[in-house]
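Below is the structure I would like to discuss, written out as structure tokens.
With one protein chain withheld, the remaining protein chains of the complex are depicted in position.
Entry: chain A
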Amino acid sequence: MKKVINYVLLAASMTAGIAASANANDLNDLLKQVKADRLSEAKIDKKREAEFTSARADKQALLNKAKAQLKAEQERNKRLTKEYAQNEITLAQKEVELDNAKGTLGEMFGVSRAAAADAYGQIATSIVSAQYPGRGEALDAIANAKAIPELEQLEELWFALQTEMTQSGEISQFTAEVTNLDGTKSTESVTRIGTFNLVSENGYLNYNDEMGQIQPLAKQPAGYIAGTASDFFGETSGFAPVYLDPSRGAILTLETRKKTLMEFYHEGKEVGYGITILLVLGMLIALERIIVLGAVSAKMKAQEKNLSQPNENNPLGRLLKVYQDNKEADAETLELKLDEAILRETPTVDRGINLIKMFAAIAPLMGLLGTVIGMIMTFQTITLFGTGDPKIMAGNISLALVTTALGLIAALPLILVHSIVAGRSKSVLHKLDEQSAGLIAAIAEKESK
């Protein structure tokens, strides 16, 4: 801080010193200089005055010249105005003359213009333009021309219409640049079917008339439809079935907005996946049951043919073993022993069957759960956005419906499979429960004779 103050003081003293010395020396000099200046300025003034007076005469001459020019221009203006008025009259006369001379040709001009405008709308959007580009401009020129069309232009119109007509009845293959969905361009071979469809090996293509580009569809229609298209593309001779779009692309565009089955499935969200798990689990259990029960009943059939040698690998064999171990016991003891053995066998036979039944019952209930969740979300959407736009509501409604459908789709095969498995296990159990005792009784009778 002290340093700063010192600097400031030093600077102030220095400027004061300079000012004082100037005061002392220059005042006399300044006086002398002013005097000298006055003399020289008076000289310059005189010189300038003389210049001005000499230039004045010139300026007068210039003014006179400009005035004369103005007069001349005004006269020219008058003359030209007159001429213009006259030309106007002549023009009107000539136009009348032209109209007279044109006669019926004027009508033809109108017709050709209308025809060109009509044809432009049709031809510019037609897929034939993908094969023969540039037909639109010529037509556009005729349609928007102010003058009578030239003979060449009329021929152009004729050619355009004729080409469209001829090509609409033909199927032709050509090479064209295709702009892919990711923006890259590739040169591909394309088959054009009349004015209806463009087909490549990857399915249907679209002709974008604004950009003049051939593009693949944003999404190909269902596999069996797109498949016929690529099959048709690959066909070199003979006949091949193909799906045509008679609306020239409108139906295919609608088709791209349709959801696929997979997309529908994923709309079921978590509830839908839960139902799928139930279905898969139920089916696996059923499969295991069918295999096990099939093996058990096959072994029991084999055992039935060979009653004297009980095999321990099947329930019937184990029952026969019980009989052979208790041959000497009386009927009542034997019956008790058999009942006990049957009781032991039963759980292994009907294991899992009730689980399938339960899954079959739960699946539609889960579907119902999805329905309710979807409806709750729908009503929440209505609270937020009102009922104005059905498209907003439709999303949640589809959740509700898709889960219901999934629930039913899972329940139906589970019910069917349950009835099959239950039937099989019932027949095995009957054999054990009601028929094994009879078989043993028959053996016992035979042995007692």
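Keep in mind that, in the parts below, contacts are C-beta pairs under 8 Å (C-beta built on N, C-alpha and C of every residue); 3 or more make two chains touch, one makes a residue touch a chain; residues count from 1.
Criterion: contacts and distances are computed from a predicted model.
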One chain isn't displayed here; going by UniProt, is it "ABC transporter permease", "Nitrite reductase small subunit NirD", "NADH-quinone oxidoreductase subunit H 2" or "TonB2 energy transduction system inner membrane component ExbB"? "TonB2 energy transduction system inner membrane component ExbB"
Could you tell which one of A:Thr90, A:Thr175 or A:Gln435 touches the chain left off the display? A:Gln435
Positions on chain A where the hidden chain makes contact: 254, 257-259, 264, 331-332, 335, 390-391, 394-395, 397-398, 401-402, 404-405, 408-409, 411-412, 415-416, 418-420, 422-423, 426-427, 430, 433-435, 437-442, 444-445
